[in-house]
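My questions will all concern the structure given below.
A single protein chain has been omitted from the complex, and every remaining protein chain is retained in its original position.
Then we have subunit A:
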């Protein structure tokens, strides 16, 4: 370099033109303003920041800022686009008059990046999934709030540790070898894993591990994102149990239907032989009405249980009802009719949502009632000899009085 700073400062040939060329070459916008804020000079960078807008003679305004620091401002270019700039200013003497030199540093990209980072930070902290960030050697460099919620370990406890902190001992070496092979080969691993919380309890989680590379393609970090599957597994188990119960009830229902419809069924030979196939609603209309009334109340209680999380003794009432139906030698068809009539009566003139709840809850109720009725027959059938079977009429009378007693 031929330029020597000391020599330049002392050189009388260092003229105003050179200073302006220096200004022009600066990457920051440089603007000289008069005492009223009118632009006396602006360099190329300043013109670029304002989208090529003519600045000379325009009133930008006098820069002010708190203390001696800078102020962030928005600059509006000729197309109306808004950019961000860091404004600094100093007063000086410009060609014999007091002036202000303002420097503008374009921080539009930096601000956008900061906003992105802030957003990423918010997403990281507020994600419902637990997030672990480690160095390539596995040392944890960051975890989010959900990590702490799920595992019980705070950020401070996790930092500097490795994810082995959560090791449950439930997986063998081959499992982890496959995991690391996948991360090394494909760049990610996804699957279920059982880990251990700080309190020692085990929990299943769905985990995704991804490699994060830096600009040179080197692995910079590993990120693990996981969700606690405990609730999911519990829900799944409850769902499976409900499905099995439903299946069982349906089987019972089929069995009742079969016993009452197959001609050579022993039940039908006893019951059907004695009373034929007249429906209860016709052969014992009064009692049937009472049963509809009772079943209707039970249905209301079941819906209440569902809506208000109370514990009305629905199952007990259904068992009593099934016993009475059993004494009446009722069949599946009678139960179906009882159910249909009750629904018709109880859903009349009530809000649609309540009617829907009643119909949905009714499906379970009728299956339970069928099951109870079958249990009644299973329990009592063998002990009731054909000759000693009570007459439907006498049973009807007995039940009638019992139903009346129950309804008061």
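Quick note on the criterion: a contact is a pair of C-beta atoms (placed from the backbone, for glycine too) under 8 Å apart; a residue touches a chain by one contact, two chains touch by 3 or more; residues count from 1.
In this section, contacts and distances are computed from a predicted model.
J.: Out of "Urease accessory protein UreF", "Circadian clock protein KaiB", "Oxidoreductase molybdopterin-binding domain-containing protein" or "Beta-ketoacyl synthase, N-terminal domain", what name does the UniProt record list for the absent chain?
T.: UniProt lists the chain left out of the view as "Circadian clock protein KaiB".
J.: Among A:53, A:105 or A:354, exactly one should touch the missing chain; which is it?
T.: Selected residue, touching the omitted chain: A:53.
J.: Which residue from A:74, A:235, A:316 or A:360 sits in contact with the chain not drawn here?
T.: Of the listed residues, the one touching the omitted chain is A:74.
J.: Looking at A:62, A:165 or A:336, which makes contact with the chain not pictured?
T.: Checking the options A:62, A:165 or A:336, the one contacting the hidden chain is A:62.
J.: Provide the residue numbers of subunit A that touch the chain removed from this figure.
T.: Where subunit A meets the chain not shown: residues 36-37, 50, 53, 55, 58-67, 71-76, 80, 82, 85, 87, 89.
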